[in-house]
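Left out: one protein chain. Kept in place: all the others.
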């Protein structure tokens, strides 16, 4: 029954996605005592020109600044 | 005023989408006694490598298993 | 597999909600040739002070204006 | 940067929610090699009269049927 | 802490997106007395064949009608 949406930047390999949905499913099963077959996960990828923190698009951030703010 | 989001796998024809938004609009008009021009619908398509049930990405499912679980 | 979210104003009776989820499920089954048991629907109710069109909260709208704009 | 929404039925204790956000955060850190302070999680609780599978509101389901369908 | 999603039709230039996230961030800072670095914005673009008002896909609308309804 739980429905999970994960918004992440585009570009992760299918291996990472495979690992991600297994790990999230395990997290919900353990924490909520639910069954894995009841859990649906949607990975909602965004382009870096469609995401902003502090009023700045991600595609415009310098790596240094990105690291500095921890975002 | 109602706003509807429909998450479905990518790959439906525009004819099916046309039919879908007509049918959902009719459903809301009938059930809620609202007007069709107040209803907005967003079809949010996902790739099969971005959707998982039971900890398994859809692109990794065998058709047999897919049918078996009814998902 | 389809996941539907319907955002509507709070205050509909459970009978209307019952009718609503039946009608939307039928709409998807017919339009997409999917099975009803694969369809999940979330009714996401909002308070009128949390919804705005044209920069005006719904709780601040006069009925006359509301009718006029068709929203 | 990842933003996670978890839709679950209302009624989980704060201890379970605490466990849930820790476990999901760990899952993302491990699978995506990201940092925990970049991860935001929103637990979006729904009432059982606002969730439906197979065209049936959750509040209308008999426990037996619920178990049977695994949902 | 605020998280904003903006659903708009695909096709806006990066300059418009840059302006958009600055303007929304300013709006939240002013209205809620929050800090810009706490605000995350996701621009969620849709295709015109995936958006409908009044039961009609946007890609099927005539410009005249589009203008007439103000949508």
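Think of it as A, B, C, D and E in the order they're written, each chain with its own count starting at 1.
To be clear about the criterion, a contact is a pair of C-beta atoms (placed from the backbone, for glycine too) under 8 Å apart; a residue touches a chain by one contact, two chains touch by 3 or more.
Given the structure is predicted, the values throughout are model-derived calculations rather than measurements.
> Just list which of the chains on display the missing one touches.
B, C, D, E
> Can you list where chain B touches the absent chain?
Touch with the absent chain occurs at residues 3, 40, 42.
> List every residue of chain C that touches the chain not included in the displayed model.
7, 46, 49-57, 59-60, 69
> Could you pull out which residues of chain E are in touch with the chain that's been left out?
Touch set of chain E with respect to the missing chain: 1-9, 12, 16, 19-20, 22-24, 26-28, 30-32, 35, 37-38, 51, 53, 58, 70-71.
Keep in mind that, in the parts below, only the chains that are shown with their structure count from here on.
> What is the graph distance from chain B to chain E, where chains are linked when they touch?
Step count on the best path from chain B to chain E: 1.
> Determine the set of chains touching chain A that also touch chain E.
B, D
> If you line up contacts by residue number, which pair in A-D, A-E or D-E shares over half of them with B-E? Let me know.
A-E
> If you average the CA atoms of chain C and of chain D, how far apart do the two points sit, in angstrom?
22
> Hey, what residues on chain E touch two or more of the other chains?
40, 42
> Draw the chains as dots and join the ones that touch; what shape do you get: line, ring, star, complete or other?
Topology of touching chains reads as other, fitting no named class.
> Provide the full list of chain pairs in touch.
Contact pairs between chains: A-B, A-C, A-D, A-E, B-C, B-E, C-D, D-E.
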